[in-house]
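What follows is one structure encoded as structure tokens, with my remarks underneath.
Selected chains only, in their assembly positions.
Going in written order, the chains are labelled A and B, and every chain counts its residues from 1.
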Amino acid sequence: MPIDPALRDDIDALYADYAEALDENQLERWPDLFVEECLYKVVPRENWERNLPIALMLCESRRMLQDRVTAVRKTAVYAPRSFRHLIGQFRIQAETPERLRVTANYVVLQTLVDDLTRIQNAGKYVDLIVRTPEGLRFKEKICVFDSVLVPNSLIYPI
Amino acid sequence: MDDSAPRLQPETDGRRWPEGGLARVPYWIYTDPGIYRAEQERIFCGRSWAYVALEAEVPKPGDFIRTYVGEKPVVVVRDLEGGINVLLNRCAHRGVEFCQNAPGNAREFMCPYHQWTYDLRGNLLAVPFRRGVRRQGGMPEDFQLEEHGLTRFKVARRHGAIFASLAEEMPSFEDYLGPTMLKYFDRVFDGRSLTVLGYMRQRIEANWKLMFENIKDPYHASLLHVFLVSFGLFRADQPSAVEMDESGMHSALVSMRGEQQATEGTAEMKSFRADFKLADPRLLDPVREFPGNATVVMQTIWPNLIVQQQSNTLAMRQLVTRGPTKFDLMWTFFGYENDPPEMRQRRIRQANLMGPSGFVSVDDGEIMEFSQHGIEAFPRDQGVVEMGGRDVRNENHMVTEAAIRGFYRHYRAVMGL
């Protein structure tokens, strides 16, 4: 299905903005990229493919996204680190004028203090993107990561 | 196993447990490869019931999964009679880890290398070309299929949980737990059928014993876990208890939920944040579901299991060792088959507290690596374990490291240290 180039660029910009929020320590604005009533999940591929509901992160509203941010900022104890997202070409799987089902591969690299940069998580985004007056926003973002094993902690969202 | 190789000795060469007995833990037990090898033999392959799976993971005849006992790969399979078998995932011919694709359902296991075939109880059924081809080759006349089956574990099952042992003689699982621990075990495993909600797994760069220390240590929970504390999910000043079996190898931490308010106890908790609020409170609306007042029971079962009941989130946390300074923590979240939808959703939602991204568990995973870093460079030093005294005793409070002392009392006996 032919996509309006301008739309592709907008989606492109949304993913770039999303990555920047997480990689440049701007976690506070990460929830703003979602609509109020949204779904965010980080799910092992093993659970996903077997329809097991457990997720590493499950947020059922933008407010729950904000609670994630608060926990990372105020309550969690962890070694300092930085993330770096690389997001592949996305596919628009289905489209109505208002809703886009978009998938894209991603890899998140993690760098801990006194250590080299390593792969933290890789998988695909299964997203539902909607148009809003503020521009494109995520209605759903499901991060299905390959396999199930995680190197110790996954502190920041994917 | 044969005796072509002498029994491994822990490399305790000339090492003595430090003065101070139960109140001290030497740092060399967290890094020494010889200690690790001895642990594999004496603890995980020794007189212990190691957790391997839930029956709900292999409901139908032929269902199987892969897992580990210590570092040893095993297959858990339900046979056609409904029995549970735990088999070493290692072909009797030349050692191939034959089962790679799991979970699955099978009538028999075939090793891919030479297609030796085993039944679901590990008996060797067939060896291709055993009689040769055109009367040439084949196995010796005196080759007995019976002598070449898969190594099979003893199996204990209770209310849906499966445990395995390689020891010649083992007490029943019930005697192994003892009455007190069995009571806590049966509290969650009360006979209702279970349903698996999903898995999490994390690789932690630390010695496996640090995980048990962490869970047997109620003292830390009310200090490290700001999230727990701030929401009164776990606090030193709440009615609580630390209980063990006679040997000290198992233990249970019990706590009742308090209110989110400053109290005597919180005064000493720098991490307490009375102001802390959730934007979406659905994350924390636990409902009482078990008899008694306990809202949290964390039970550790020697040598590789933690049974987690925190509010309405239930999980088996299985330890898989990966060498002296690494282990995998495998989380199996479950509920009850007859859970109403809201309860099921509550369990799923509360899983946000647990695992590699858990509002609470993150702290523990990170702390264990901080400990390993702090410890590794100092084999000759030792930890101090004196909170709540220097002995091993059940307590009606949280301000103690007694369960850690109990754990190491048993550990030293088993390891000969």
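One rule holds in what follows: a residue touches a chain if its C-beta (ideal position, glycine included) is under 8 Å from a C-beta of that chain, and two chains touch if they have at least 3 such contacts.
Since this is a predicted model, take the numbers as computed values, not measurements.
Per the structure file, chain copy numbers for the whole complex are A x3, B x3.
Quick note on the criterion: only the chains that are shown with their structure count from here on.
Centroids of chain A and chain B (each the mean of its C-alpha atoms) stand 32 Å apart.
Interface residues of chain A facing chain B in the complex, by the touch rule stated above, are 42, 44, 46-47, 52-58, 60-61, 63-64, 66-67, 70-71, 74-79, 148-155. The touching residues of chain B, when paired with chain A in their complex, are 196-205, 224-227, 230, 271, 273, 276, 278-280, 282-283, 328, 333, 344, 348-349, 351-352, 355-357, 359, 362-363, 365-367, 369-370.
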